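Excluded from the complex is one protein chain; the other protein chains are retained at their positions.
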Amino acid sequence: MDMTAERTDEYKSGSNLEKILRAGHFAVTGELGPPQGADAEVIHRKAQLLAGVVDAVNITDNQTAVARMSSIASGVLAMQDGLEPVIQMTCRDRNRLAMQSDLMGAYALGARNVLCLTGDHQSFGNHPTAKNVHDLDSIQLIQMVRRMRDEGVFQNGEQIKAGVPRFFIGGAINPFGDPFEFRPYRLAKKIAAGADFVQTQLIYDIPRFREFMKRVVDMGLHEKVYILAGVGPLKSSGMARYMRDQVPGMIVRDEYVDRMKGAIAGIPKEDKKARRKAWREMGIKICIEQIQEIMEIEGVAGIHIMAVEWEAAIKPIVEGAGLLPRPQVE
Amino acid sequence: MKYAADLLEQVGLERERVRMVNISSAMGAQFAELVTEMSEQLKGLGPSPLRVDD
Partner (left out) sequence: MIVGEQKTLDEIMGLLGDAHKVLVAGCGTCVTVSFAGGEKEVGILASQLRMRSKLEGHPMEVDEVTVQRQCEWEYIDPLAPRLGEYDVILSLACGIGVQAMNERFPDSITLPGVNTVFLGMPVEQGIWEERCQACGDCILGLTAGICPIARCSKQLLNGPCGGSQNGVCEVNPDIPCAWQLIWERAVKLGREEWLLEIQPPKDWSKSRDGGPRKIVRDDLRLADME
């Protein structure tokens, strides 16, 4: 028997991310936001900043409900630069027909990871008068993708006729959302539905994340799913404050806001360039420290770095955290 | 009261044309003062455009 084939069959999808996690490596994923336009060069430019730095990269799906280049198309473009995409798919914009159609198309084009999301409400984006879909919720989407892969059936139970899409299935979890007591159970539901890995909301409150992980570990959930902790570099004290005070579902501890504020102490307000540099250095520094702290928490299988419109920050962060070079798994 | 003033404004009339005060029957002087004040205000606004046309 061909050993390679046998080995591949063991994997659910055979994606690099799956192999890295299965081999027990601490995984690193990044995020790439498609442009509000049709320029493929934007994707290539961002992808080149991430190639070789992360094991896979999330391609956001009309993030914050702003119309952007499709996550699947962007993911295929990023593959040309040697990146493995995690295709994000929200329940906001598609019904079950469109989702299955896009999943089959994405698989045919080479995508192997999918992240199933509810999606930010359209009122946050640039088309607040749009009709949302939510035909399925994120847990039902996970279940549908899992049944397509493991049972070879569509959501309606009919057999898939020509080629089963075999994805490594991801979900999102928010340890900072309420009701806090329900959050570990919601993770358990995602696992039962078929999630292979989950990525968390941005963490700026490590004690609360630690408390969440303790509950997760007590329930034994970390043995059933790979948990990637979400982090991201702050860009300025204003951004830190905004995320603390304005973004629903986020908790930012004051220490981060204060440290970002402290970063520009002594720099005159007029010297915008120096302030920006000081802020960005501090943002990266804090992020590296956070990763090192999070790596010590039981049950964490990897890190997911979200640097919104700042993809260049990812390499220094991964490097600073001692996570380069990325392991090669065959 | 705000509701009534809003209704007038939607129609295209000045909201100052309507006013409500709470006053006891024992406060004759204040009542007279308020009525004078209101009628001065209405004189200032001029006759209702709805009435002029009649």
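Note that the chains take the letters A and B in the order they are written out, and that residue 1 is the start of every chain.
The rule we apply is simple: a contact is a pair of C-beta atoms (placed from the backbone, for glycine too) under 8 Å apart; a residue touches a chain by one contact, two chains touch by 3 or more.
These figures come from a predicted structure and were not determined experimentally.
The chain that is not drawn here is touched, among residues A:Ala23, A:Ala67, A:Ala108 or A:Ala192, by A:Ala192. Residue in contact with the omitted chain (choice from A:Lys19, A:Lys46, A:Arg68 or A:Arg92): A:Arg92.
Those residues of chain A that touch the chain absent from the view are 91-92, 96, 118-121, 123-124, 132, 134-140, 143-144, 155, 172-174, 176-179, 181-182, 185-186, 188-189, 192-193, 201, 248-250. On the side of chain B, the interface with the absent chain consists of residues 7, 10-13, 49-50, 53, using the contact rule stated above.
Simple rule for what comes next: only the chains that are shown with their structure count from here on.
Chain B has its Cα centroid 63 Å from the Cα centroid of chain A.
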